[in-house]
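Reading through the C-alpha coordinates given below for one structure.
Apart from one protein chain that is not included, each protein chain of the complex appears where it belongs.
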Amino acid sequence: MDRGYWIRSKPAYTSLTWHEKASAHLVLASGMGGMAVLKLFQQMQPAQPVTVLYEKYGQNAADYSEILQKVVPENLYIYQDDDLLLENLKEELSVSRMGLRIYVAGSEGFIWDVAKTAALFGVENYDIMKEQTDTLARTVYCVHCKAMNKNVTTNITKCTSCERMLFVREHFSRNLGAYMGLMVDVETPGEFAAIEEIYP
Amino acid sequence: MSTLNVKVAAIEQVTPLIKHFTFVNEDGSLLPAFSGGSHVVVAMEAEGRTYRNAYSLMGSPAETEAYHISVRKQENSRGGSVFMHENVTVGMSMKITQPVNLFALSKLGHKHILIAGGIGITPFMSQIEDLKMMGARFELHYAFRAYQHAAFVNELTEKCGDSLHCYADSQGDRLDLNELLSSQPLGTHVYVCGPAPMVVAVLETARTLGWPESSIHNEEFTSPPVGLPFKVQLAKSGIEVNVPGEMSMLEAIEAAGLQPEYLCRGGVCGRCELNVLENDGGIEHNDHFLSESEKASCRKIMPCVSRTKGKHLVLDL
Partner (left out) sequence: MKPNFKQESFRGDYSYKNSPVAVKRFPFPFSEDNYMYSVNIEPHTKGKPGSVYEFAFDIDEHYVSECMDKIITLEEDPGRYTALPHMMGAQWDFLELAMTSLANDYPDYFSLKRSGSKWSWENKPLGIVDVFTFGDKSTLPMEPFEYIGRQLQGDYVLLDQRDETLYADAGIVTSQADWSLAFNAGMSWKEWHGPVPKVTELGVLDRALKYLLNLQLGSPVRRLNWTMTINPRLDTSPENYPHWGGDRTKVNAENVADLVNLRVELQTLFRLPRSNAIVFGIRCYLMSLKDIATFPRWAKRLHRVQKTLPTDLIEYKGMTIYHPFVIDWLSQFDDGEELGFGTQPE
(Lines give C-alpha, C1' and ligand atoms only; values in the text may rest on other atoms or scores of the structure.)
Protein backbone atom coordinates (compact mmCIF):
# COMPACT_ATOMS: atom_id res chain seq x y z
CA MET A 1 0.00 0.00 0.00
CA ASP A 2 1.31 3.42 -0.96
CA ARG A 3 1.84 6.05 1.68
CA GLY A 4 -1.19 8.28 1.98
CA TYR A 5 -3.47 5.47 0.73
CA TRP A 6 -6.23 4.90 3.17
CA ILE A 7 -9.06 2.36 2.75
CA ARG A 8 -12.02 4.43 3.84
CA SER A 9 -14.24 1.55 4.86
CA LYS A 10 -12.06 0.88 7.89
CA PRO A 11 -13.86 2.35 10.90
CA ALA A 12 -12.24 5.10 12.93
CA TYR A 13 -12.93 4.83 16.64
CA THR A 14 -12.92 7.55 19.25
CA SER A 15 -12.41 8.20 22.93
CA LEU A 16 -15.72 8.08 24.81
CA THR A 17 -17.19 11.39 26.02
CA TRP A 18 -20.71 12.04 27.26
CA HIS A 19 -23.29 13.44 24.83
CA GLU A 20 -24.56 16.75 26.19
CA LYS A 21 -28.03 16.23 24.75
CA ALA A 22 -29.50 13.00 26.02
CA SER A 23 -32.41 11.59 27.99
CA ALA A 24 -30.44 8.60 29.28
CA HIS A 25 -27.10 6.87 28.72
CA LEU A 26 -26.27 3.20 28.18
CA VAL A 27 -22.62 2.10 28.33
CA LEU A 28 -21.41 -1.34 27.21
CA ALA A 29 -17.85 -2.35 28.02
CA SER A 30 -15.64 -5.40 27.93
CA GLY A 31 -12.27 -6.11 29.61
CA MET A 32 -9.98 -3.07 29.29
CA GLY A 33 -12.98 -1.13 28.09
CA GLY A 34 -13.67 -0.77 31.81
CA MET A 35 -10.98 1.90 31.85
CA ALA A 36 -12.89 3.86 29.20
CA VAL A 37 -15.92 3.76 31.49
CA LEU A 38 -13.84 5.09 34.39
CA LYS A 39 -12.58 7.91 32.15
CA LEU A 40 -16.19 8.80 31.34
CA PHE A 41 -17.16 9.09 34.98
CA GLN A 42 -14.05 11.15 35.67
CA GLN A 43 -15.30 13.69 33.10
CA MET A 44 -18.55 14.03 34.99
CA GLN A 45 -21.55 12.27 36.48
CA PRO A 46 -24.33 12.91 33.97
CA ALA A 47 -27.60 14.40 35.19
CA GLN A 48 -29.55 11.80 33.23
CA PRO A 49 -29.92 8.13 34.28
CA VAL A 50 -26.96 5.90 33.36
CA THR A 51 -26.82 2.13 32.93
CA VAL A 52 -23.55 0.23 32.53
CA LEU A 53 -23.19 -3.37 31.36
CA TYR A 54 -19.65 -4.64 31.91
CA GLU A 55 -18.15 -7.95 30.89
CA LYS A 56 -14.96 -8.61 32.79
CA TYR A 57 -11.85 -10.23 31.26
CA GLY A 58 -12.46 -9.45 27.56
CA GLN A 59 -9.46 -10.21 25.36
CA ASN A 60 -6.73 -9.57 27.90
CA ALA A 61 -8.17 -10.88 31.18
CA ALA A 62 -8.59 -7.33 32.49
CA ASP A 63 -11.10 -6.91 35.31
CA TYR A 64 -12.21 -3.44 36.34
CA SER A 65 -15.36 -4.61 38.07
CA GLU A 66 -14.29 -3.71 41.62
CA ILE A 67 -13.29 -0.16 40.73
CA LEU A 68 -16.41 0.28 38.61
CA GLN A 69 -18.52 -0.68 41.59
CA LYS A 70 -16.99 2.26 43.47
CA VAL A 71 -17.47 4.76 40.65
CA VAL A 72 -20.68 3.95 38.80
CA PRO A 73 -23.57 5.40 40.88
CA GLU A 74 -26.39 3.05 39.86
CA ASN A 75 -27.44 0.34 37.39
CA LEU A 76 -24.07 -1.40 37.00
CA TYR A 77 -24.34 -5.01 35.84
CA ILE A 78 -21.32 -7.32 35.69
CA TYR A 79 -21.05 -10.39 33.44
CA GLN A 80 -18.62 -13.25 33.04
CA ASP A 81 -18.92 -13.53 29.29
CA ASP A 82 -20.15 -11.42 26.42
CA ASP A 83 -23.00 -13.72 25.32
CA LEU A 84 -24.76 -13.04 28.63
CA LEU A 85 -24.08 -9.34 28.29
CA LEU A 86 -25.55 -9.27 24.77
CA GLU A 87 -28.67 -11.14 25.92
CA ASN A 88 -29.24 -8.61 28.66
CA LEU A 89 -28.51 -5.79 26.24
CA LYS A 90 -31.49 -6.95 24.17
CA GLU A 91 -33.76 -6.76 27.20
CA GLU A 92 -32.45 -3.32 28.09
CA LEU A 93 -32.97 -1.97 24.56
CA SER A 94 -36.48 -3.38 24.32
CA VAL A 95 -37.66 -1.08 27.09
CA SER A 96 -35.50 1.93 26.20
CA ARG A 97 -36.77 5.19 24.78
CA MET A 98 -35.61 7.48 21.97
CA GLY A 99 -33.18 9.94 23.54
CA LEU A 100 -31.02 7.11 24.87
CA ARG A 101 -27.35 7.54 23.97
CA ILE A 102 -25.31 4.39 23.53
CA TYR A 103 -21.56 3.96 24.08
CA VAL A 104 -19.34 0.89 23.70
CA ALA A 105 -15.72 0.19 24.68
CA GLY A 106 -13.98 -3.09 23.95
CA SER A 107 -12.33 -5.09 21.21
CA GLU A 108 -13.49 -4.50 17.66
CA GLY A 109 -15.31 -7.85 17.72
CA PHE A 110 -17.22 -6.80 20.84
CA ILE A 111 -18.05 -3.41 19.36
CA TRP A 112 -19.70 -4.88 16.28
CA ASP A 113 -21.51 -7.59 18.25
CA VAL A 114 -23.09 -4.75 20.22
CA ALA A 115 -23.86 -2.83 17.03
CA LYS A 116 -25.56 -5.86 15.49
CA THR A 117 -27.69 -6.34 18.58
CA ALA A 118 -28.69 -2.66 18.63
CA ALA A 119 -29.58 -2.84 14.91
CA LEU A 120 -32.40 -5.23 15.85
CA PHE A 121 -34.02 -2.27 17.60
CA GLY A 122 -33.54 0.19 14.75
CA VAL A 123 -30.37 1.78 16.13
CA GLU A 124 -27.88 2.76 13.39
CA ASN A 125 -24.27 1.84 14.09
CA TYR A 126 -23.05 5.36 13.43
CA ASP A 127 -25.22 6.60 16.31
CA ILE A 128 -23.24 4.44 18.74
CA MET A 129 -20.04 6.00 20.14
CA LYS A 130 -17.23 3.46 19.94
CA GLU A 131 -13.83 3.13 21.62
CA GLN A 132 -11.49 0.29 20.66
CA THR A 133 -9.56 -1.28 23.54
CA ASP A 134 -7.99 -4.60 24.54
CA THR A 135 -6.63 -5.70 21.21
CA LEU A 136 -6.28 -4.78 17.55
CA ALA A 137 -7.15 -8.33 16.53
CA ARG A 138 -9.50 -8.54 13.58
CA THR A 139 -12.38 -10.83 12.63
CA VAL A 140 -11.76 -12.10 9.12
CA TYR A 141 -14.41 -13.17 6.60
CA CYS A 142 -13.04 -15.73 4.17
CA VAL A 143 -14.57 -14.61 0.90
CA HIS A 144 -14.05 -18.06 -0.63
CA CYS A 145 -15.74 -20.35 1.89
CA LYS A 146 -17.57 -17.60 3.82
CA ALA A 147 -16.28 -18.71 7.21
CA MET A 148 -15.67 -16.20 10.01
CA ASN A 149 -12.23 -16.32 11.60
CA LYS A 150 -12.09 -14.53 14.96
CA ASN A 151 -9.19 -12.92 16.83
CA VAL A 152 -6.72 -12.74 13.96
CA THR A 153 -3.63 -10.80 15.03
CA THR A 154 -1.60 -11.25 11.84
CA ASN A 155 -1.61 -9.74 8.37
CA ILE A 156 -1.91 -13.19 6.78
CA THR A 157 -3.87 -16.03 8.32
CA LYS A 158 -4.98 -19.57 7.56
CA CYS A 159 -8.72 -19.94 7.20
CA THR A 160 -9.89 -22.30 9.95
CA SER A 161 -12.48 -23.77 7.62
CA CYS A 162 -11.04 -24.14 4.09
CA GLU A 163 -7.36 -23.82 5.12
CA ARG A 164 -6.45 -21.37 2.40
CA MET A 165 -3.84 -18.77 3.36
CA LEU A 166 -5.64 -15.44 3.39
CA PHE A 167 -4.32 -11.89 3.09
CA VAL A 168 -6.46 -9.75 5.39
CA ARG A 169 -7.46 -6.54 3.60
CA GLU A 170 -8.36 -3.40 5.50
CA HIS A 171 -11.73 -3.38 3.70
CA PHE A 172 -14.34 -3.72 6.47
CA SER A 173 -18.01 -4.68 6.40
CA ARG A 174 -20.08 -3.22 9.23
CA ASN A 175 -22.91 -5.64 8.57
CA LEU A 176 -20.59 -8.61 8.99
CA GLY A 177 -18.34 -6.93 11.58
CA ALA A 178 -15.36 -8.35 9.71
CA TYR A 179 -12.48 -7.67 7.33
CA MET A 180 -12.15 -9.42 3.99
CA GLY A 181 -9.70 -12.30 3.73
CA LEU A 182 -8.59 -13.12 0.18
CA MET A 183 -6.39 -16.04 -0.83
CA VAL A 184 -2.86 -14.67 -0.85
CA ASP A 185 -0.96 -17.11 -3.06
CA VAL A 186 -3.21 -17.76 -6.06
CA GLU A 187 -0.67 -16.34 -8.50
CA THR A 188 2.36 -17.70 -6.61
CA PRO A 189 1.30 -20.96 -4.91
CA GLY A 190 3.03 -21.47 -1.58
CA GLU A 191 4.87 -18.15 -1.82
CA PHE A 192 3.75 -15.11 0.07
CA ALA A 193 5.05 -12.28 2.24
CA ALA A 194 6.15 -12.91 5.80
CA ILE A 195 3.38 -13.41 8.32
CA GLU A 196 3.60 -10.58 10.80
CA GLU A 197 1.71 -10.13 14.03
CA ILE A 198 0.91 -6.46 13.63
CA TYR A 199 -2.57 -6.49 15.15
CA PRO A 200 -1.76 -7.57 18.70
CA MET B 1 -36.02 18.35 -16.12
CA SER B 2 -38.55 15.98 -17.62
CA THR B 3 -42.08 17.39 -17.61
CA LEU B 4 -45.51 15.82 -17.61
CA ASN B 5 -48.41 17.36 -19.53
CA VAL B 6 -51.49 17.30 -17.36
CA LYS B 7 -55.02 18.61 -17.37
CA VAL B 8 -56.94 19.96 -14.38
CA ALA B 9 -59.72 17.41 -13.81
CA ALA B 10 -61.29 18.91 -10.69
CA ILE B 11 -60.97 21.77 -8.20
CA GLU B 12 -62.47 21.59 -4.72
CA GLN B 13 -62.62 24.32 -2.10
CA VAL B 14 -61.68 22.31 0.97
CA THR B 15 -61.51 25.14 3.52
CA PRO B 16 -61.91 28.92 3.04
CA LEU B 17 -58.18 29.19 2.25
CA ILE B 18 -57.33 25.78 0.79
CA LYS B 19 -58.14 24.39 -2.66
CA HIS B 20 -57.59 20.80 -3.73
CA PHE B 21 -56.59 20.30 -7.40
CA THR B 22 -56.81 17.02 -9.29
CA PHE B 23 -54.55 16.50 -12.33
CA VAL B 24 -54.81 13.76 -14.93
CA ASN B 25 -52.43 12.88 -17.72
CA GLU B 26 -53.19 14.88 -20.88
CA ASP B 27 -53.02 11.71 -22.99
CA GLY B 28 -55.28 9.75 -20.65
CA SER B 29 -52.66 7.26 -19.49
CA LEU B 30 -51.64 6.62 -15.91
CA LEU B 31 -49.31 9.12 -14.28
CA PRO B 32 -45.99 7.77 -12.96
CA ALA B 33 -45.96 5.90 -9.65
CA PHE B 34 -44.22 7.74 -6.82
CA SER B 35 -43.02 7.37 -3.23
CA GLY B 36 -44.87 8.85 -0.25
CA GLY B 37 -43.65 12.35 0.61
CA SER B 38 -42.92 13.29 -3.02
CA HIS B 39 -43.80 16.63 -4.56
CA VAL B 40 -44.11 18.02 -8.08
CA VAL B 41 -43.21 21.51 -9.30
CA VAL B 42 -46.16 23.11 -11.06
CA ALA B 43 -45.46 25.68 -13.77
CA MET B 44 -47.98 28.51 -13.97
CA GLU B 45 -47.87 30.61 -17.13
CA ALA B 46 -48.87 34.13 -16.17
CA GLU B 47 -48.40 37.38 -18.07
CA GLY B 48 -44.73 38.07 -18.56
CA ARG B 49 -43.50 35.36 -16.24
CA THR B 50 -43.82 31.75 -15.17
CA TYR B 51 -44.46 30.88 -11.54
CA ARG B 52 -43.05 27.59 -10.37
CA ASN B 53 -44.12 26.21 -7.00
CA ALA B 54 -43.56 22.85 -5.35
CA TYR B 55 -46.63 21.05 -4.05
CA SER B 56 -46.73 17.71 -2.23
CA LEU B 57 -48.59 14.82 -3.84
CA MET B 58 -51.45 13.80 -1.58
CA GLY B 59 -52.96 10.79 -3.24
CA SER B 60 -52.12 7.14 -2.86
CA PRO B 61 -48.80 6.33 -4.57
CA ALA B 62 -50.40 3.10 -5.79
CA GLU B 63 -53.31 4.81 -7.58
CA THR B 64 -52.02 7.11 -10.24
CA GLU B 65 -55.02 7.74 -12.47
CA ALA B 66 -54.68 11.22 -11.01
CA TYR B 67 -52.38 13.37 -8.91
CA HIS B 68 -53.80 15.39 -6.02
CA ILE B 69 -52.31 18.59 -4.57
CA SER B 70 -53.61 21.22 -2.18
CA VAL B 71 -52.75 24.90 -2.25
CA ARG B 72 -53.21 27.34 0.59
CA LYS B 73 -53.74 30.93 -0.45
CA GLN B 74 -50.79 32.71 1.16
CA GLU B 75 -51.30 36.13 2.67
CA ASN B 76 -48.01 37.55 1.43
CA SER B 77 -48.07 35.57 -1.76
CA ARG B 78 -45.44 36.24 -4.38
CA GLY B 79 -48.09 35.29 -6.84
CA GLY B 80 -47.97 31.50 -7.16
CA SER B 81 -50.69 30.48 -4.71
CA VAL B 82 -52.88 33.40 -5.76
CA PHE B 83 -52.50 32.31 -9.38
CA MET B 84 -53.54 28.76 -8.49
CA HIS B 85 -56.60 29.99 -6.64
CA GLU B 86 -57.76 32.65 -9.07
CA ASN B 87 -56.50 31.69 -12.52
CA VAL B 88 -56.54 27.91 -12.71
CA THR B 89 -59.75 26.39 -14.04
CA VAL B 90 -61.05 22.91 -14.69
CA GLY B 91 -59.96 21.64 -18.10
CA MET B 92 -56.84 23.82 -18.19
CA SER B 93 -53.57 22.28 -19.43
CA MET B 94 -50.53 22.63 -17.21
CA LYS B 95 -46.99 21.35 -17.03
CA ILE B 96 -45.59 19.66 -13.95
CA THR B 97 -42.31 17.92 -13.23
CA GLN B 98 -41.95 14.21 -12.53
CA PRO B 99 -42.33 13.49 -8.79
CA VAL B 100 -39.31 14.27 -6.63
CA ASN B 101 -38.86 13.05 -3.08
CA LEU B 102 -36.94 15.11 -0.55
CA PHE B 103 -39.03 13.86 2.37
CA ALA B 104 -38.81 10.10 2.23
CA LEU B 105 -39.90 7.64 4.89
CA SER B 106 -37.26 5.51 6.57
CA LYS B 107 -37.65 1.91 5.43
CA LEU B 108 -35.83 0.71 8.53
CA GLY B 109 -37.78 2.64 11.14
CA HIS B 110 -39.72 0.63 13.70
CA LYS B 111 -42.23 3.42 14.33
CA HIS B 112 -43.01 6.72 12.63
CA ILE B 113 -44.26 9.90 14.32
CA LEU B 114 -45.69 12.34 11.77
CA ILE B 115 -46.24 15.95 12.89
CA ALA B 116 -48.19 18.28 10.59
CA GLY B 117 -49.01 21.96 10.90
CA GLY B 118 -51.76 23.43 8.72
CA ILE B 119 -51.14 22.90 5.01
CA GLY B 120 -48.11 20.84 6.06
CA ILE B 121 -50.51 17.91 6.22
CA THR B 122 -50.17 17.33 2.48
CA PRO B 123 -46.98 15.20 2.23
CA PHE B 124 -48.23 12.98 5.04
CA MET B 125 -51.34 12.08 3.06
CA SER B 126 -49.27 9.99 0.64
CA GLN B 127 -46.86 8.84 3.33
CA ILE B 128 -49.63 7.22 5.37
CA GLU B 129 -50.62 5.17 2.33
CA ASP B 130 -47.06 3.80 2.13
CA LEU B 131 -46.95 3.23 5.90
CA LYS B 132 -50.19 1.29 5.83
CA MET B 133 -48.95 -0.81 2.94
CA MET B 134 -45.74 -1.52 4.87
CA GLY B 135 -47.80 -2.45 7.93
CA ALA B 136 -45.70 0.02 9.92
CA ARG B 137 -46.58 1.54 13.30
CA PHE B 138 -47.28 5.24 13.02
CA GLU B 139 -49.02 8.21 14.61
CA LEU B 140 -50.14 11.35 12.84
CA HIS B 141 -50.30 14.50 14.96
CA TYR B 142 -52.14 17.25 13.08
CA ALA B 143 -52.14 20.78 14.45
CA PHE B 144 -54.21 23.58 12.91
CA ARG B 145 -55.80 26.91 13.75
CA ALA B 146 -59.40 25.71 13.81
CA TYR B 147 -61.42 22.83 12.43
CA GLN B 148 -62.90 25.04 9.71
CA HIS B 149 -59.36 25.56 8.36
CA ALA B 150 -58.26 21.97 8.80
CA ALA B 151 -58.31 20.13 5.50
CA PHE B 152 -59.10 16.46 5.16
CA VAL B 153 -59.79 15.66 8.83
CA ASN B 154 -62.63 13.31 7.92
CA GLU B 155 -60.61 11.50 5.28
CA LEU B 156 -57.69 11.15 7.69
CA THR B 157 -59.91 9.85 10.48
CA GLU B 158 -61.14 7.17 8.09
CA LYS B 159 -57.65 6.20 7.02
CA CYS B 160 -55.85 6.42 10.37
CA GLY B 161 -58.44 5.77 13.07
CA ASP B 162 -56.81 6.00 16.49
CA SER B 163 -53.44 6.82 15.00
CA LEU B 164 -54.70 10.33 14.20
CA HIS B 165 -54.47 13.01 16.89
CA CYS B 166 -55.85 16.49 16.14
CA TYR B 167 -55.00 19.76 17.86
CA ALA B 168 -57.16 22.79 17.20
CA ASP B 169 -55.50 25.99 18.40
CA SER B 170 -58.81 27.81 18.71
CA GLN B 171 -60.06 25.17 21.11
CA GLY B 172 -56.98 25.38 23.25
CA ASP B 173 -55.60 21.96 22.23
CA ARG B 174 -51.84 21.82 22.64
CA LEU B 175 -49.44 19.25 21.28
CA ASP B 176 -46.94 18.59 24.05
CA LEU B 177 -43.79 17.89 22.02
CA ASN B 178 -41.67 17.05 25.04
CA GLU B 179 -44.13 14.44 26.23
CA LEU B 180 -44.60 12.99 22.76
CA LEU B 181 -40.90 12.76 21.94
CA SER B 182 -39.71 11.45 25.31
CA SER B 183 -42.00 8.43 25.24
CA GLN B 184 -41.05 6.70 21.99
CA PRO B 185 -39.35 3.29 21.68
CA LEU B 186 -35.94 2.92 20.05
CA GLY B 187 -36.04 2.91 16.27
CA THR B 188 -38.70 5.63 16.03
CA HIS B 189 -38.37 8.29 13.36
CA VAL B 190 -40.03 11.71 13.57
CA TYR B 191 -41.17 13.71 10.55
CA VAL B 192 -42.40 17.30 10.62
CA CYS B 193 -43.89 19.56 7.98
CA GLY B 194 -45.51 22.93 8.58
CA PRO B 195 -44.74 26.56 9.33
CA ALA B 196 -41.13 27.35 10.18
CA PRO B 197 -41.60 27.98 13.94
CA MET B 198 -43.29 24.60 14.34
CA VAL B 199 -40.54 22.83 12.42
CA VAL B 200 -37.90 24.53 14.55
CA ALA B 201 -39.71 23.56 17.75
CA VAL B 202 -39.86 19.90 16.78
CA LEU B 203 -36.22 19.77 15.67
CA GLU B 204 -35.03 21.53 18.84
CA THR B 205 -37.09 19.35 21.15
CA ALA B 206 -35.95 16.14 19.50
CA ARG B 207 -32.30 17.17 19.47
CA THR B 208 -32.33 18.33 23.08
CA LEU B 209 -33.85 15.05 24.18
CA GLY B 210 -31.01 13.23 22.42
CA TRP B 211 -32.66 11.93 19.23
CA PRO B 212 -29.90 11.26 16.68
CA GLU B 213 -30.00 13.34 13.46
CA SER B 214 -30.64 10.22 11.38
CA SER B 215 -34.06 9.82 13.05
CA ILE B 216 -35.26 13.40 12.46
CA HIS B 217 -36.78 14.42 9.12
CA ASN B 218 -38.34 17.68 8.01
CA GLU B 219 -39.88 19.30 4.98
CA GLU B 220 -40.32 23.01 5.09
CA PHE B 221 -42.42 24.83 2.58
CA THR B 222 -40.21 27.83 2.15
CA SER B 223 -40.93 30.33 -0.52
CA PRO B 224 -37.92 32.33 -1.57
CA PRO B 225 -37.68 35.39 0.68
CA VAL B 226 -38.39 38.79 -0.81
CA GLY B 227 -35.78 41.53 -0.65
CA LEU B 228 -34.35 44.55 -2.37
CA PRO B 229 -34.09 44.62 -6.15
CA PHE B 230 -30.65 44.16 -7.69
CA LYS B 231 -28.95 43.41 -10.98
CA VAL B 232 -27.02 40.26 -11.73
CA GLN B 233 -24.57 39.81 -14.60
CA LEU B 234 -24.33 36.42 -16.22
CA ALA B 235 -20.74 36.17 -17.44
CA LYS B 236 -21.06 33.25 -19.86
CA SER B 237 -24.37 34.38 -21.34
CA GLY B 238 -23.20 37.97 -21.53
CA ILE B 239 -26.43 39.46 -20.25
CA GLU B 240 -27.58 41.46 -17.29
CA VAL B 241 -30.74 40.43 -15.47
CA ASN B 242 -32.91 42.62 -13.25
CA VAL B 243 -34.06 40.85 -10.12
CA PRO B 244 -37.14 42.57 -8.66
CA GLY B 245 -37.73 42.51 -4.93
CA GLU B 246 -40.49 39.93 -5.05
CA MET B 247 -38.78 37.56 -7.51
CA SER B 248 -36.04 35.08 -6.71
CA MET B 249 -32.85 35.27 -8.77
CA LEU B 250 -33.68 31.89 -10.31
CA GLU B 251 -37.09 33.15 -11.42
CA ALA B 252 -35.59 36.34 -12.84
CA ILE B 253 -32.99 34.38 -14.82
CA GLU B 254 -35.73 32.12 -16.16
CA ALA B 255 -37.85 35.14 -17.06
CA ALA B 256 -34.88 36.41 -19.07
CA GLY B 257 -35.14 33.29 -21.22
CA LEU B 258 -32.43 31.03 -19.76
CA GLN B 259 -33.01 27.51 -18.42
CA PRO B 260 -30.71 27.07 -15.44
CA GLU B 261 -30.67 23.80 -13.53
CA TYR B 262 -33.00 23.50 -10.54
CA LEU B 263 -34.81 20.88 -8.53
CA CYS B 264 -36.40 21.75 -5.20
CA ARG B 265 -36.49 25.55 -5.63
CA GLY B 266 -36.33 25.83 -1.85
CA GLY B 267 -32.63 25.92 -1.03
CA VAL B 268 -32.17 22.34 0.15
CA CYS B 269 -31.08 20.14 -2.71
CA GLY B 270 -28.09 21.99 -4.18
CA ARG B 271 -29.01 21.48 -7.82
CA CYS B 272 -29.09 25.17 -8.81
CA GLU B 273 -25.72 26.03 -7.23
CA LEU B 274 -23.78 28.66 -9.19
CA ASN B 275 -20.28 30.08 -8.87
CA VAL B 276 -19.95 33.74 -7.90
CA LEU B 277 -17.30 35.55 -9.93
CA GLU B 278 -17.71 39.02 -8.48
CA ASN B 279 -19.70 40.40 -5.61
CA ASP B 280 -19.79 43.58 -3.54
CA GLY B 281 -21.53 43.72 -0.19
CA GLY B 282 -21.72 40.03 0.60
CA ILE B 283 -24.35 37.39 -0.03
CA GLU B 284 -27.63 36.79 1.75
CA HIS B 285 -27.56 32.99 1.94
CA ASN B 286 -31.09 31.69 2.58
CA ASP B 287 -30.36 28.07 1.75
CA HIS B 288 -29.75 24.95 3.87
CA PHE B 289 -27.24 23.38 1.54
CA LEU B 290 -23.91 25.21 1.53
CA SER B 291 -21.50 24.66 4.40
CA GLU B 292 -20.64 27.47 6.78
CA SER B 293 -17.26 27.96 5.13
CA GLU B 294 -18.80 27.93 1.66
CA LYS B 295 -21.27 30.59 2.76
CA ALA B 296 -18.50 32.69 4.30
CA SER B 297 -16.33 32.53 1.18
CA CYS B 298 -19.19 33.95 -0.93
CA ARG B 299 -17.96 32.02 -3.95
CA LYS B 300 -21.14 29.99 -4.35
CA ILE B 301 -24.80 30.85 -4.27
CA MET B 302 -28.20 29.16 -4.49
CA PRO B 303 -30.17 31.39 -6.87
CA CYS B 304 -33.49 29.81 -5.90
CA VAL B 305 -33.57 31.47 -2.48
CA SER B 306 -30.47 33.64 -1.97
CA ARG B 307 -29.80 37.27 -2.85
CA THR B 308 -26.91 39.73 -2.82
CA LYS B 309 -26.51 42.26 -0.05
CA GLY B 310 -24.74 44.65 -2.39
CA LYS B 311 -25.53 46.15 -5.74
CA HIS B 312 -23.23 44.21 -8.05
CA LEU B 313 -23.16 40.47 -8.63
CA VAL B 314 -21.54 38.44 -11.41
CA LEU B 315 -22.34 34.75 -11.83
CA ASP B 316 -20.68 32.03 -13.88
CA LEU B 317 -23.70 31.24 -16.04
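First chain written, first letter: the chains are A and B, and each begins at residue 1.
Following the convention adopted for this analysis, contacts are C-beta pairs under 8 Å (C-beta built on N, C-alpha and C of every residue); 3 or more make two chains touch, one makes a residue touch a chain.
Keep in mind it's a predicted model, so treat the numbers as computed, not measured.
Student: Among B:Gly59, B:Gly79 or B:Pro99, which one touches the chain that has been omitted from the display?
Tutor: Answering carefully, the residue with contact to the hidden chain is B:Pro99.
Student: For the chain that's not shown, point to the residue among A:Ser9, A:Gln43, A:Asn60 or A:Ser94 touching it.
Tutor: Answering carefully, the residue with contact to the hidden chain is A:Ser9.
Student: Could you tell which one of A:Val71, A:Leu84 or A:Val143 touches the chain left off the display?
Tutor: Of these options, the touching residue for the absent chain is A:Val143.
Student: May I ask you to list the residues on chain A that touch the chain which is not drawn?
Tutor: Given the touch definition above, chain A has residues 2, 5-10, 124, 141, 143-144, 146, 164, 169, 171-176, 180, 182-183, 186-189 touching the missing chain.
Student: On chain B, where is the contact patch with the chain that was removed from view?
Tutor: The missing chain touches chain B at positions 1-2, 32-35, 38, 61-62, 97-101, 104, 106-108, 214, 263, 269-271.
Everything below uses one rule, namely that only the chains that are shown with their structure count from here on.
Student: Rounded to a whole Å, what is the gap between the Cα centroids of chain A and chain B?
Tutor: Once rounded, the distance between the two centres reads 42 Å.
Student: Which of the residues in chain A end up touching chain B in this complex?
Tutor: 19, 21-24, 93, 96-101, 121-124, 126-127
Student: Help me check something: in the complex, which residues belonging to chain B touch chain A?
Tutor: Its residues touching chain A are 108-110, 181-188, 207-212, 214-215.
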